[in-house]
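Note that one protein chain of the assembly has been removed; the remaining protein chains are unaltered in position.
So that you can tell them apart, the chains are marked A, B, C, D and E in the order they are listed, and the count of residues begins at 1 in each.
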Amino acid sequence: MFDLITMGEAMIRLTPLNFERVVQADTFLAGTSGSELNTAIGAAQLGLKTCWVSRLVDNPIGWRIANTAREHGVDISHILWVSEGRVGLYYYEMGASTRASRVYYDRCHSAMSQLEPGMIDWSGVLSGCRVFHISGITPALSASCAAVTEEVIGAAKQAGCLVSLDINYRAQLWSPGQARECIASLLPQVDILLTTLDDARIVFGLVAEPVAVARKFIDTYGLKVVAITIREAPSVLRHVWQSVAVSNEVACLGERIDLELVDRMGSGDAYTAGFLFGYLTGDLTKAVAYGDAMSALKHSVPGDHPWATLSEVERQVKSRETKIQR
Amino acid sequence: MFDLITMGEAMIRLTPLNFERVVQADTFLAGTSGSELNTAIGAAQLGLKTCWVSRLVDNPIGWRIANTAREHGVDISHILWVSEGRVGLYYYEMGASTRASRVYYDRCHSAMSQLEPGMIDWSGVLSGCRVFHISGITPALSASCAAVTEEVIGAAKQAGCLVSLDINYRAQLWSPGQARECIASLLPQVDILLTTLDDARIVFGLVAEPVAVARKFIDTYGLKVVAITIREAPSVLRHVWQSVAVSNEVACLGERIDLELVDRMGSGDAYTAGFLFGYLTGDLTKAVAYGDAMSALKHSVPGDHPWATLSEVERQVKSRETKIQR
Amino acid sequence: MFDLITMGEAMIRLTPLNFERVVQADTFLAGTSGSELNTAIGAAQLGLKTCWVSRLVDNPIGWRIANTAREHGVDISHILWVSEGRVGLYYYEMGASTRASRVYYDRCHSAMSQLEPGMIDWSGVLSGCRVFHISGITPALSASCAAVTEEVIGAAKQAGCLVSLDINYRAQLWSPGQARECIASLLPQVDILLTTLDDARIVFGLVAEPVAVARKFIDTYGLKVVAITIREAPSVLRHVWQSVAVSNEVACLGERIDLELVDRMGSGDAYTAGFLFGYLTGDLTKAVAYGDAMSALKHSVPGDHPWATLSEVERQVKSRETKIQR
Amino acid sequence: MFDLITMGEAMIRLTPLNFERVVQADTFLAGTSGSELNTAIGAAQLGLKTCWVSRLVDNPIGWRIANTAREHGVDISHILWVSEGRVGLYYYEMGASTRASRVYYDRCHSAMSQLEPGMIDWSGVLSGCRVFHISGITPALSASCAAVTEEVIGAAKQAGCLVSLDINYRAQLWSPGQARECIASLLPQVDILLTTLDDARIVFGLVAEPVAVARKFIDTYGLKVVAITIREAPSVLRHVWQSVAVSNEVACLGERIDLELVDRMGSGDAYTAGFLFGYLTGDLTKAVAYGDAMSALKHSVPGDHPWATLSEVERQVKSRETKIQR
Amino acid sequence: MFDLITMGEAMIRLTPLNFERVVQADTFLAGTSGSELNTAIGAAQLGLKTCWVSRLVDNPIGWRIANTAREHGVDISHILWVSEGRVGLYYYEMGASTRASRVYYDRCHSAMSQLEPGMIDWSGVLSGCRVFHISGITPALSASCAAVTEEVIGAAKQAGCLVSLDINYRAQLWSPGQARECIASLLPQVDILLTTLDDARIVFGLVAEPVAVARKFIDTYGLKVVAITIREAPSVLRHVWQSVAVSNEVACLGERIDLELVDRMGSGDAYTAGFLFGYLTGDLTKAVAYGDAMSALKHSVPGDHPWATLSEVERQVKSRETKIQR
Partner (left out) sequence: MFDLITMGEAMIRLTPLNFERVVQADTFLAGTSGSELNTAIGAAQLGLKTCWVSRLVDNPIGWRIANTAREHGVDISHILWVSEGRVGLYYYEMGASTRASRVYYDRCHSAMSQLEPGMIDWSGVLSGCRVFHISGITPALSASCAAVTEEVIGAAKQAGCLVSLDINYRAQLWSPGQARECIASLLPQVDILLTTLDDARIVFGLVAEPVAVARKFIDTYGLKVVAITIREAPSVLRHVWQSVAVSNEVACLGERIDLELVDRMGSGDAYTAGFLFGYLTGDLTKAVAYGDAMSALKHSVPGDHPWATLSEVERQVKSRETKIQR
């Protein structure tokens, strides 16, 4: 009886210390990363009962990832464990000045990318679940993953779950055209769409102000809710964040938030976690406020996860503090 | 024959690396921390003969603290060593973006909090001393510490010392009402009061521009000098600092200083150290300038202490450099 | 057959962690540093065939330095290895707030400073080389190094190399008057002069806007090209960079670039590397663009070297990205 | 429906790097530690369904401990969360040569030590559980903890659980006489007693070879099984381990194992975990073999937990490898 | 005109700190590793002109590996750079007590494993070279690598090089039967065979004392020289090393060397480097002595490379020092 189930790949993230470049680093911090896992963890931190489904190799790297999920209270009982294949990884190079941050993937041939339809009994897993969430990364992993995405979204609809999807376009996995074709075919079954303004433009060619973009998605695909996040980047280490959510009835605009970047990885996933929590426990206004708070919080913490608590997010939604609390 | 004697609690400070949250950290940097100790260390760095009085457990944690004092040239011969009890500690969580920095204390039941009147022969300790300084944290530790605070301030007056007090309100130790009652009872014996504009408002309900606040203190309690420090915090990592000192004769306003925060812990104590040094070796203008320079310097250095030298502070008072010196 | 040969001293650089001061640090990061070596490494990263000439002690410290050169593809076959003497070093203290970054040298009595004319067969080394580059640090090391500087520049002219010189004034090595006298005597044989606007003022007393300063150098000393770099420092951690290059025919002004400082050491040398690469493979406009890109990149990377690739610099010259690339 | 439930205090363990002493260390590794938690984690690693019960403060330090339990798959749903009090901690100083390793506790006034009878509904928690395990540390924490120990052991017997107890004498918590009086009063309800040969001597004055000591316990208190672990320490970093388990029917003697000490903390708890697993899934011979393997493994891993897998322990029980596996 | 050319795969090696297990580690030290690269580096450290041939991805991970080769003076001009594929990696888990050290590979689908015959012009590369060396890992990588191995050994013979081969059996890459079949087909063209006594037993089923094993190889395959290394492992952290080399004329037995293991990775490759150096510059006695010295040295240094100098090895061959040199 989960509030939220997500499915996707998780990887080891290797991060050099102190702005070092990958080519020069002799030490890497190891973390666990993966869009849908990040969302499950964020939601669990806020108190939702969450489960993350994936396919992992039965070795220390796979165990690390499952342990991380478990550490945050995410259920791992539906992970498929296999003895062959690998767990993907990537290097995250933190930038500054004129050097943008950058990700180098080494994720091919992962056990997850070889997941095939029929391997998981979705009706059993999804039974009684309130929301199923997936990102556009999963269908981009492989043809079989695209098929599983279709399979699981269908099963989720049938099980009466809300279906949530984040476009999360990755240029190293597929082209904008491929992404649009696949995602457009999924959207008719989706209830909640989350995307950055950039992805809406790159993948769907939508160039407009955010509310108009959201309405366009609603009108075209019959979605319940569309949330658009907007990131301005006046410099590599200083960003400005804002989001908007639109339904047939209302459009809610969040506040502009100045960000000092400690680590921006996982901030979109944190937004989704906060948004879904707010939506399930309140309304669209709460969804936007909690999504924004989770994303902003994430930017201040190293690693992919916000390490948030519900009371902390509630406090941040009410007022922002910049002086020390003691 | 000390220029400055301070008394108070010192704690171990545990700081996660690189903006990590306490809940996620696997490594902590250990430092020594304590308002009155910080002030003694800062003053010793500038060349004053200083002594710090406290009550410490005779174990490696207590030794660390005494060693740190000694390393900076602070006299430790009047520390009371006991075999029972504990040394307090706290976790310092460095913030960014919308997450303010935060302190988690674990300081209850410390040996210092169990200090009682009569345990220290104050007339012997204070004989010939020029300034005795204490913060509002000490009386907040326990009823017996409040009694010792009264005892030592009385002894200091009798020994002919100037008495200096920093309100240093800690919401986790007492309420504003409790703080006001206690501190107000001490102020008639105090010569120099230092406080943040925030504490003046929170504890004494004074809402006015700084000079007016200072004059209000002088008028009410017959103080010689009141120094008010002002901190604006446009973001978590960028602050603006300014201070003002007022006596019956003059009001001296320091310059506004833009701060890039490396570590703001101990900056108020560094101000006090610089202020008292400037006051003892010059006038109120020098006190403000040296206090400001010490505080600004402290913000740029990890840990609780500025690691300043007199010549460096003198140079900073004359001009500010932002390009590399080589 | 090298595109570029440089000659100078290299040192071990010891850097405390995380803004610590040298006096407080218990751990130092060790790097390799040296103006002419930095330039050779930057140029090699862009694809030039480069060689660095120096005099090093045959011990692990000397080997480290040679290994670093070799790691980046710089030829080390003309290094003079000696069994006596020392390798210099310095401590680099990273500043913030009102505390400027600072360098503490311990470079006296180095093997390089004892290099004497006649020790190296310059005509053999320089034969077929396109550019010889040296900084004003080398003649400042010792009288014999000044004599070798004269010797090598003469040999370079004779070998048909372009001669490039960066003033690189170091106040701890000589006075402005000494520097001017020496460098002025070298300039008639120099083709390309690079300098900061600050050094032009301090050493040559030139106070004017950059193009005028450059023209003044050209007119006085008959130089082919003069490049002036300009650094504004609104705060210790935020700088603005710009450069201009002037020849008899043209004046090229680069863009203003906002810098978030990770580590500014070696940025002038990176500029020189990019400038010489652009100049050898294009024109003055390319020289300025590549110099600026290399310098900006260097500011974002810890250590003295930009770890650049040609394709990265080419991309940066076309457009600046501040959002993550993945 | 747990296989194993344990109850006790957990603390933060702070460990200096590389044999540093606590008084000199500037960095501490932070870990989670606690005898009964360690046993629960070890058993969960081998596949038992385990639950750990404790009383924790609702702050980042309490969360860390619960997260660690959860990371290893230990159920935390019966933890009592409180807003007042503290989480204990200790410093672990790793020794060498003539300096024995040493622990400095700072555990007084912990939330766990203030647990009182009636706070936990034991019949609900223990229902259906196979084994309840506790160590002698818990009743030593405070009078109320001693009362809770009596309460829970009674409830466990009533619920039909096997009751397991490890003497685990801590000289800093109580005297041998106090320990004996308390534990002797509990033993009539205990089924499985685990102890070191040293504790049997210190607490119960039993000086004999291990099997005789075990039989003495069985005869005096009517125990089902007694396991005795023996540690010889020819040097600080080289120990020899052996254990024996005795029931009314049999006495099983394990092999002597040479240990290279990486970290010996938690090795006794790892033994208990392996022993209980072996006992529940096999017989006394298996219990000894799995206990020994888990303890030996624990000595090779930093921190309090063995990070074992069942297949690894099974492999070690069959044969020992000292050459690299690749 | 190289003294030594080697060919093979190189990988990133990720090593947890201080005996941590891979599953628990949050930090990894990154190194460069690869049997034939290690041998090339070791030989370059002793002064041979060496070249390493491989196939690498043109990204920061590939650059790191090439930079490491270059740092040690190994020629990299014959590396094939490709834009597709990956660089393999592995995790090295250092053991102690009853836990043997262990390697977890993630090396599938590497660019090197996709090297095919015809991709490299071997006659050009090998022209004038004295020794070509390869290990049994290379043909185990893939069918095409096996074909390239055949190709290059043929080319080496034709170019007049001595051919050296180390069996270096890896159980995770192929079975003993597969290894034997492949290597046996190569041995008729091999001049120098190096192997551990274990590999001779596992792959070729030879169970005898080392000299007899060596003679058996010589007799069966017509080899010039066979070197057998013997490792006893009384514990995980204490090994004993010895080697023997046999030709038709002589059998040279090295001394038994007690090893304190800091890091045993690459010790076999270091032996090969020392052996080939000794063989090329002396005789079989020198080969054994230098091979043993290099291997012993390697065990004392973290990472895959011995960081040896010729003078150091010469000194060690003469006498062993266990007291500090200062």
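Operating definition for what follows: a residue touches a chain if its C-beta (ideal position, glycine included) is under 8 Å from a C-beta of that chain, and two chains touch if they have at least 3 such contacts.
Note that the structure is a prediction, hence the values are computed from the model and not measured.
Partners of the chain left out, restricted to shown chains and counted across the full complex, are B, C, D, E.
Residue-wise, the contact with the chain that is not shown comes from C:V22, picked out of C:V22, C:A147, C:L280 or C:V317. Shown as candidates are D:S123, D:Q158 or D:Q172; the residue that touches the absent chain is D:Q172.
Of the listed positions D:R21, D:H109 or D:R215, the one in contact with the omitted chain in the full complex is D:R21. The chain that is not drawn here is touched, among residues D:V236, D:L253 or D:L310, by D:V236. Residues of chain D that touch the chain left out of view are 18-21, 23-24, 95-103, 105, 170-172, 198, 231, 233-237, 264.
Seen from chain C, the chain kept out of the figure touches residues 14, 21-23, 25-31, 59-61, 63-64, 67, 86-87, 89, 91, 93, 104, 106, 108-109.
Where chain B meets the omitted chain, the residues involved are 67-68, 70-73.
In the analysis below, only the chains that are shown with their structure count from here on.
Steps from chain B to chain C, minimised over paths through touching chains, total 1. Chains that count as touching both chain A and chain D, per the definition above, are B, E.
Of all chains, the one whose mean C-alpha position sits at the greatest distance from that of chain D is C. Taking each chain's centre as the mean of its C-alpha atoms, chain B lies 61 Å from chain E. Each chain gets a centre from the mean of its Cα atoms; for chain A and chain E, those two points are 44 Å apart.
Counting partner chains per residue, chain B has residues 18, 21, 23, 26 touching two or more of them. Arrangement of the chains shown, judged by which pairs touch: an irregular graph that fits none of the line, ring, star or complete shapes.
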